[in-house]
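What you see is the complex with one protein chain gone and the rest in place.
As written, the chains take the letters A and B, and residue 1 is the first residue of each chain.
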Amino acid sequence: MTATIKLGQLAEFLGATLCGSAEKEITGLATLQEAGPSQLSFLANPQYRKYLVDCHAGAVLLKAADAQEYAGDSLVVPDPYLAYARISHLFDSKPKASAGIHPSAVIAEDALIDPTASIGAFAVVESGAQIAAGVTVGAHCFIGARCSIGEGGWLAPRVTLYHDVHIGKRVVIQSGAVIGGEGFGFANEKGVWQKIAQVGGVTIGDDVEIGVNTAIDRGALADTLIGNGVKLDNQIQIAHNVQVGDHTAMAACVGISGSTKIGKHCMLAGGVGLVGHIEICDNVFLTGMTMVTHSITEPGAYSSGTAMQPAAQWRKSAARIRQLDDIARRLKHLEKQVGEVTSSAKASSEG
Amino acid sequence: MTATIKLGQLAEFLGATLCGSAEKEITGLATLQEAGPSQLSFLANPQYRKYLVDCHAGAVLLKAADAQEYAGDSLVVPDPYLAYARISHLFDSKPKASAGIHPSAVIAEDALIDPTASIGAFAVVESGAQIAAGVTVGAHCFIGARCSIGEGGWLAPRVTLYHDVHIGKRVVIQSGAVIGGEGFGFANEKGVWQKIAQVGGVTIGDDVEIGVNTAIDRGALADTLIGNGVKLDNQIQIAHNVQVGDHTAMAACVGISGSTKIGKHCMLAGGVGLVGHIEICDNVFLTGMTMVTHSITEPGAYSSGTAMQPAAQWRKSAARIRQLDDIARRLKHLEKQVGEVTSSAKASSEG
Partner (left out) sequence: MTATIKLGQLAEFLGATLCGSAEKEITGLATLQEAGPSQLSFLANPQYRKYLVDCHAGAVLLKAADAQEYAGDSLVVPDPYLAYARISHLFDSKPKASAGIHPSAVIAEDALIDPTASIGAFAVVESGAQIAAGVTVGAHCFIGARCSIGEGGWLAPRVTLYHDVHIGKRVVIQSGAVIGGEGFGFANEKGVWQKIAQVGGVTIGDDVEIGVNTAIDRGALADTLIGNGVKLDNQIQIAHNVQVGDHTAMAACVGISGSTKIGKHCMLAGGVGLVGHIEICDNVFLTGMTMVTHSITEPGAYSSGTAMQPAAQWRKSAARIRQLDDIARRLKHLEKQVGEVTSSAKASSEG
């Protein structure tokens, strides 16, 4: 299953400077600590420079400065992490689906499926769907009516697209993701919730990645919009009519409430939650588990929550937080008292 | 795909007062800002009243007071949002499944399926299951042994019901939801967890909605219970033996631990977490990401967490919170000191 590629070929592929044997055969990738003599490694984080000394890797992707000090073979590149990213795909043993429609799949007569696309076992493709060249639709996928999937897309087994979901080119969707579910729209009539049909769809740009069990709801009226190059990790919830700007990345377990608009090049760490109907500007970084209750208009990093403590100490802190308003009032009162005492003391000493 | 309905017909359907042309044809719904001349819009939130001036909608659902000031066509109703909810279904292009069992479905011989029900491709219906009139079971659904689904239910593709799950009438379940999974029950034997069989089931009332990838575990002994009219958004976790009262709504990513009982007409915002074995009374509102560690006996709104700050400021706040117990003690000490100084000062000035 493993690829075997000569070091010289890898140098050529990357446009890297080769320090070492062009004929050395590389069969895989590993960390500096674990790599063996036929594996390629990389040094991206300066903290790991210490592992270079005892490194047994066949070769290492290094910056020029690091390569000078390294005795073993290396490929010298400006950005070793990026070079590793590019090269990783050469050693990926992920099975490739063959073109064509599995005989068990159920395909609507008027669905348009490019002959170079691959449709897996037990997939269902509904009326009017369009699947472009080179797309892989995994086993157990459901592609709803009038959906479109742009060229080069890859859907893992068991991805569900409701109707009217439009997906750009080269989009990767992991198992269990559901795109186009009916958003949480209800009108309250004397305490009883009346459902609002969600008549919008979902539009997803090019080069988007959507993680395992992530949900992106369809719009209530207009479409929910995911920009180009957006990367969504696992277990994320994107509510109806959310808009996510180009190249924004979200780590796992993020939840975005309805109609919220997120800018470009934002990063949301794991577990972040945003209320609905707010706007986050471009280049915002939200640290883990931050609760965002209002719009953000300035780029930068934002946080909420409290730092972890041993539970016994935390209980004291938590109790004191509930007294904080009282503490602040008492402090103000004390400042007034002390101010009076010191000024009268001053007056009497000067008097 | 789009419905075309005359304004007069819509007025009749709603029992609305028509201000404008009964013959005008409406083909869809849109917001006040986006609606075109063949679309219907609505004004529910007073903040959006400003958009009425430049509104190009074919007609707008309005309260009487707003209609007087609006130059265009309108349908006058007491509650425009509720009227929009009702009318939204007329313009929904969601495909309707036809009655009957898809030839690829695997149905147990003793399953009872009403002839007006629709069973999708690759669905599995196990022994003793009962599916009532007008129910839609989407593709890839799994209906476990002895389950029942009441009339008019709609299961999106890929919904899983374990055995002994009983679902009321007109219940909507979105893709990826799993009802009846085995709850997290283990007894600890010298550090090793021993599994407890979960022998209860799940009982779900009428008019319930269950969101994408939401999980409702079966009971350990008795059933987990979801009341009538309950609305559960996406990615929610309901543990074993939870009870949810009628018409309670939960936004996405809520987690409810085992045996907790939630009252009627509660609202849980996104990301709320509840510990197990507590009771929440009726009419409680929990704001986003609140952590609930004890029972709530009074209706009202409750919160936990901290407000978001720029990360650099937040780090200071977080560090200070860990000093809070110390701060509170020092404040108390200072109050005592100042009290003594001021009373002695008073005494000396009076002396």
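Heads up, the rule we're going with is that contacts are C-beta pairs under 8 Å (C-beta built on N, C-alpha and C of every residue); 3 or more make two chains touch, one makes a residue touch a chain.
Bear in mind that the values here come from a model prediction, so they are computed numbers and not experimental data.
Taking the complete complex into account, B:N213 is the one of B:Q39, B:N213 or B:T248 that touches the chain left out. On the side of chain B, touch with the chain left out of the figure occurs at residues 104, 106, 122, 124, 126-127, 140, 142, 144-146, 158, 160, 162-164, 176, 178, 181-182, 184-187, 189, 191-199, 213, 215, 217, 221-222, 235, 237, 239, 253, 255, 257, 273, 275, 285, 287, 289-294, 300-307, 309, 313, 316-317, 320-321, 323-324, 327, 330-331, 334, 337-338, 341, 344-345. By the touch definition given at the top, chain A reaches the unshown chain through residues 1, 28-31, 34, 79, 81-82, 84-86, 88-89, 91-95, 102, 104, 120-122, 138-140, 156-158, 172, 174-176, 209, 211-213, 229, 231, 233-235, 247, 249, 251-253, 265, 269-271, 288-289, 305-312, 314-315, 318-319, 321-322, 324-325, 327-328, 331, 334-335, 338, 341-342, 345.
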